[in-house]
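One structure, pasted below without further comment.
For this depiction, one protein chain was excluded, whereas all remaining protein chains were kept in their positions.
Chain IDs A, B and C follow the sequence of writing; residue 1 opens each chain.
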Amino acid sequence: MSSGSSFGTLYRVTTFGESHCAGVGAIVDGCPPGLNLTEDDLQTQLTRRRPGQSKVNTPRDEKDRVTILSGTENGVTLGTPIGLLVANEDQRPKDYGEMNTIPRPSHADYTYQMKYGVRASSGGGRSSARETIGRVAAGAIAEKWLRETFGVEIVAWVSACGEIEAQNINPETIRREEVDANIIRCPDLAAADTMIQKVTQLRDEGDSIGGVLTCVARNVPAGWGEPVFDKLEAKLAQAMMSIPATKGFEVGTGFAAARMTGSDHNDPFVMKGTRLGTLTNHSGGIQGGISNGEPILFRLAIKPPATISKAQSTADFDGTPQVLAAKGRHDPFVVNRAVPIVETMAALVLMDMALIQQSRVRPGRV
Amino acid sequence: MSSGSSFGTLYRVTTFGESHCAGVGAIVDGCPPGLNLTEDDLQTQLTRRRPGQSKVNTPRDEKDRVTILSGTENGVTLGTPIGLLVANEDQRPKDYGEMNTIPRPSHADYTYQMKYGVRASSGGGRSSARETIGRVAAGAIAEKWLRETFGVEIVAWVSACGEIEAQNINPETIRREEVDANIIRCPDLAAADTMIQKVTQLRDEGDSIGGVLTCVARNVPAGWGEPVFDKLEAKLAQAMMSIPATKGFEVGTGFAAARMTGSDHNDPFVMKGTRLGTLTNHSGGIQGGISNGEPILFRLAIKPPATISKAQSTADFDGTPQVLAAKGRHDPFVVNRAVPIVETMAALVLMDMALIQQSRVRPGRV
Amino acid sequence: MSSGSSFGTLYRVTTFGESHCAGVGAIVDGCPPGLNLTEDDLQTQLTRRRPGQSKVNTPRDEKDRVTILSGTENGVTLGTPIGLLVANEDQRPKDYGEMNTIPRPSHADYTYQMKYGVRASSGGGRSSARETIGRVAAGAIAEKWLRETFGVEIVAWVSACGEIEAQNINPETIRREEVDANIIRCPDLAAADTMIQKVTQLRDEGDSIGGVLTCVARNVPAGWGEPVFDKLEAKLAQAMMSIPATKGFEVGTGFAAARMTGSDHNDPFVMKGTRLGTLTNHSGGIQGGISNGEPILFRLAIKPPATISKAQSTADFDGTPQVLAAKGRHDPFVVNRAVPIVETMAALVLMDMALIQQSRVRPGRV
Partner (left out) sequence: MSSGSSFGTLYRVTTFGESHCAGVGAIVDGCPPGLNLTEDDLQTQLTRRRPGQSKVNTPRDEKDRVTILSGTENGVTLGTPIGLLVANEDQRPKDYGEMNTIPRPSHADYTYQMKYGVRASSGGGRSSARETIGRVAAGAIAEKWLRETFGVEIVAWVSACGEIEAQNINPETIRREEVDANIIRCPDLAAADTMIQKVTQLRDEGDSIGGVLTCVARNVPAGWGEPVFDKLEAKLAQAMMSIPATKGFEVGTGFAAARMTGSDHNDPFVMKGTRLGTLTNHSGGIQGGISNGEPILFRLAIKPPATISKAQSTADFDGTPQVLAAKGRHDPFVVNRAVPIVETMAALVLMDMALIQQSRVRPGRV
């Protein structure tokens, strides 16, 4: 836990790997036995995450094929730890010559050097987007278990790119197929077109742009989330803010809640079929840190990628002024690639909470 | 950890207590030995947190005097766990008759019932603001250690109340004395006056209002924060989103980053005295999850308090429509009371990260 | 966790307190809701643990009355953390003058000083037997839950005092009433008499004596214990070796297994009523780190108390030779007082394992 590469209590993932080592991956400890599971179950989200998918992202093309090293037999989980490995195709550290002396502005080159006194030649070490592969694979298992056990559906999409905001997306019904219908993963097609234009233009200028991602988790039963420090929104916030490039997190009304009165913001209770629900969902499906049965809704702010080919005035490690223009081509926009990362990280949080809540149920009481 | 009442790895606080039990408090495990510490060191922040301080908050008046039960002798920490206790003055559960049948909208009454199948007569159990006493006491110790060991200064203030936003507050210089100069803890005096008017008016209407809180931590050395899941911003996000009523968290530019280009957002490096710093601080003092030596800056959205005396149409536990108007007087605004909670929670995160980073340093290398 | 004052994952106890601070106690996080619980449920084991009970122990008489500070209402657990406090009656550090300069041989005075650079005037800090109060109270709750939920019965007794060994005690049937029938807690009455004589004699000589304690846990279902590092015997070993003065732990045949062949040691399976059991129980109820449904059996070696009034040649902190004879009267034997500590520590391990195992059970599968 304490060195930061593990997440979760009962469903616990530990990841490893940098950009140019032999491979990246994870160990999942605590997956319940008896779940049908093969590599194909993980590959879908890994493939959605990988680079080289479209003109709005980096043209690097890596297959990111995952191998399950342990923990299953005959396609069924054994209850033992699941080892997951994705080989790095390009293990030769690139020519990062300049970066060795000039830390990229707003990247992790400088802070890794200050923290460890040594760093990978590829720069920001574990801040690399490749690190997220292990979590996506681990979270894809959690998604499957949540779906099969509780019918939980998690869907994320790009809701803003720069100043362009998507309109009229219904979190109660939106499906992944609609999200994946265009390369920028914004289900508002008109907005998507404008976004793609914007990103393409900035890419051509060697620049990058930020955006907002929205996520919903439907069919989460009431009762998940642990007071006090492990409130559902608190663990979601940690999970989301641990994704590279995130700058903000909000649940339900989020920052808009700051401008509302209690009488406007409160969600009145109302009967929904056989369960008690709420008329509005300003709470985003969480009250007092515990799920209330309504859709869980949250949003993330993602900053523009720091590595740009446009020239920047900055300084090297010695403090000498320098001009830096990153070589090669880089992601001008990452919010669309963050979609599967956010979904699977949400699954990691929810599954852990589900298992903890199950531990309270006395045998025979359910 | 897993039931949520503990926070931190090496500086680890575990809290207990509801509204009407015998007392609330905490155990702090992992405080280094040799720190001068008496109850007075904790009382300042506890007193800033307590209710009954002004017309913009609840008139309940509790002294909240803390007792150090263990872990110190002759005013010095021993390195052993520090037991902290604040007695509850009013241990008789109030007449919560209505709440037993009508869950308060957007409060935790309903979710606690669904989670545990039983709940305290006072309603939302550990979602009560009294729960925060333990953390504030524990965090006040961390603040002292951070200040004495590294010169760290943490200051939070109210930056918005409803639509009223504070202007021209300099995070590099703002002091707690300026924050405490008015009852609403907004160092922009003109804005503060308008805020107080607004809150007073809503209080008279039996309503409440949300707001935004900004916090800075200065003099944090470069190198704190653990990749990947325990990035500094991720643990700050968890810590902040674990505070009752928070709906959003952002670091540095936050959601504004979503609308920026990389060339605008990147913080160029520049020599600052003998250390490498950044010209701008859009990153909020954190890059790749690790502090970079610049001031750490973050903001919280806090929703309007859910318990209001204004009549609300809602339903009881059985789903029957009811009208609920909370009896007694309640906080119309809590952002100002959150100030010491945010500061001490930030201290909990930073101290834990500092100790973990210290563990890496080989004896004799520093 | 990392500073050592917490134990358990889902049923997690954190303790605080030294000999002469204001009080000792614990927080129990993760106790399931709906358990009937009052102070009386905890007091029985606390009273069995307290000093001043007989001539074979220290004559100090402390009442050790426990207060439940939180986590219950109307005698029922709420699922929230249970705060537990026992006030120290004598908070004035005694005249430990000599100990300040002469570390007691085989006590913790020296190591606490080396570890923390400061220490309590009463000497060995948290190595004091008073520290165990918090765990006993927390473990007594676990015992109750285990008994009511699964019918688990845990019984410990003194099986050896010096070279005197108890004979013919049947772990399948032994009851606490039989254990408590004499002051030395050895259910072999003839051996008990000889033990009492031995201890009394050594007490009069200002000396002390070690012994062995045996413990059985009956009705533990098959399936508890987590491979690999948290094997049931591994967590029991940690729990038991964390009790002051323990020098050895063995499960089932223990060290005798080293002299056996596989064909003699293996426990053949055989039908026992409706479940598969084993004909012998050399395994002590655990195979591969997981309970197999047979009684769990283990033994502890406990050293003679280090604080004796007999004169000892030793050295002070500066290394100057000194003769030390402890003032006052001390426990000449502690194995009988360890009985409730061992039982409750075993309960802490078993309850945590039970909850973790329950988390795997899908709703509806039981």
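Definition applied: a contact is a pair of C-beta atoms (placed from the backbone, for glycine too) under 8 Å apart; a residue touches a chain by one contact, two chains touch by 3 or more.
Bear in mind the structure is a predicted one, so any value in this text is a computation, not a measurement.
Of the listed positions A:Gly30, A:Pro171 or A:Pro305, the one in contact with the omitted chain in the full complex is A:Gly30. Among the residues C:Ala142, C:Ile196 or C:Ala234, only C:Ala234 touches the chain that is left out of the figure.
The residue touching the chain not shown here, chosen from C:Val56, C:Leu69, C:Ala108 or C:Ile169, is C:Ala108.
For chain C, the residues touching the absent chain in the complete assembly are 1-7, 9-10, 15, 103, 105-108, 110-112, 114-116, 124-127, 131, 135, 160, 162-163, 202, 207-212, 222-231, 233-242, 244, 246-271, 276, 278, 282-284, 286-293, 301-308, 310, 312-317, 319, 321, 356-357, 360.
Chain B meets the missing chain through residues 2, 9-10, 32-33, 79-80, 149, 227, 355-356, 358-364, 366. In the full complex, the hidden chain is touched by chain A at residues 1-6, 9-10, 12, 14-18, 21-25, 27, 29-30, 33-34, 67-73, 76-83, 85, 93, 115-121, 125-126.
Keep this in mind: only the chains that are shown with their structure count from here on.
Taking each chain's centre as the mean of its CA atoms, A is the chain most distant from chain C. The two sequence copies chain A and chain B touch through a face in which the numbers common to both exceed half of the numbers used overall. Chain centres here are Cα means. That of chain A falls 45 Å from that of chain C. For the pair chain A and chain B, the distance between mean C-alpha positions equals 26 Å.
In chain C, 2, 9-10, 33, 79-80 are the positions where the chain touches two or more neighbouring chains simultaneously.
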